[in-house]
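A single protein chain has been omitted from the complex, and every remaining protein chain is retained in its original position.
Let's look at chain A:
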Amino acid sequence: MMSLRIEILNEGGFRSDGRRQYELREITFDSTTQASSDGSARVTHGLTEVLVSVFGPREARVRSQTLHDRATIHVEASIAPLSTGDRRRRGRGDKRILELAAMIKATFEPVVQTSLYPRSQIDIFVQVLQQDGGVLQAAINATTIALINAGVPLTDYVCAVTGGAHAAAPMLDLTALEESDLPHMTVASMPRSGRLTLVSMETRLHIDRFEEILRLAGEAGAVIHKEMRAVVKERTKGLLEGMSIGLRVSKAAEEDAMVENE
């Protein structure tokens, strides 16, 4: 008999959206949005879409919260009501949103070299535009790119991915459908050192699965890191090309001016 429930992993080893167990969804990065910010990034993992804008380091707006030896990181998250199925408006004080912001802050505090900017503040604004599972992972990956675009010094990239387990089979990069059914966790890793800056679990996960998922998430982080780095370097190359055009033109113009003066 056909059950009404969608099969998470069918006998052929495919998931409900046609992926294999360890296959990640399509990732896109776009750094061209939000020209008014110091750095921004729009990242999609499949249908999940997050936009992050970074401002700073800049003068701290709340003087009482400034630290004399390092910069403070301020994260503000918002979830668009249209981003999910149940069109619920979440205010700024909503517990889910505050928790998302707190987790992003905790993830990046050990990675950003805040001691270089005493008394300053780095503002990170996270906007969730579409959710289909893995909102935290998308937000963390977008924040990494946005911080790099803003020229904020980081000790390393932070690459996040969700992992879950169906029966005994671990899976990566869960969709909303899978997230609602499976025990899962989000892991943010730093590829150079292999250290983790965040492991977040909201459901109970069997201890035997935990180690395997953690290892897989580390490997997936390395894959995401490669993609991120390629995008960042391509953008930097584009900026450099513009700079070199300008250098050539200004040099030529200077020589023209010298000839005219003679």
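The rule is simple: a contact is a pair of C-beta atoms (placed from the backbone, for glycine too) under 8 Å apart; a residue touches a chain by one contact, two chains touch by 3 or more; residues count from 1.
One rule holds in what follows: contacts and distances are computed from a predicted model.
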Chain excluded from display, named as in UniProt, from "Serine/threonine-protein kinase SSN3", "Acyl-CoA N-acyltransferase", "tRNA-splicing endonuclease subunit Sen34" or "Ribosomal RNA-processing protein 4": "Ribosomal RNA-processing protein 4"
From A:Thr48, A:Asn149, A:Thr162 or A:Ser200, residue that would touch the chain that is not displayed: A:Asn149
Contact residue for the chain not shown (choose from A:Glu7, A:Glu59 or A:Glu202): A:Glu59
Interface with the undisplayed chain - residues on chain A: 20, 22-24, 26-28, 30, 38-39, 56-59, 68, 71, 113, 117-120, 148-157, 172, 190-192, 216, 219-220, 223-224, 226-227, 229-234, 236-243, 245-257
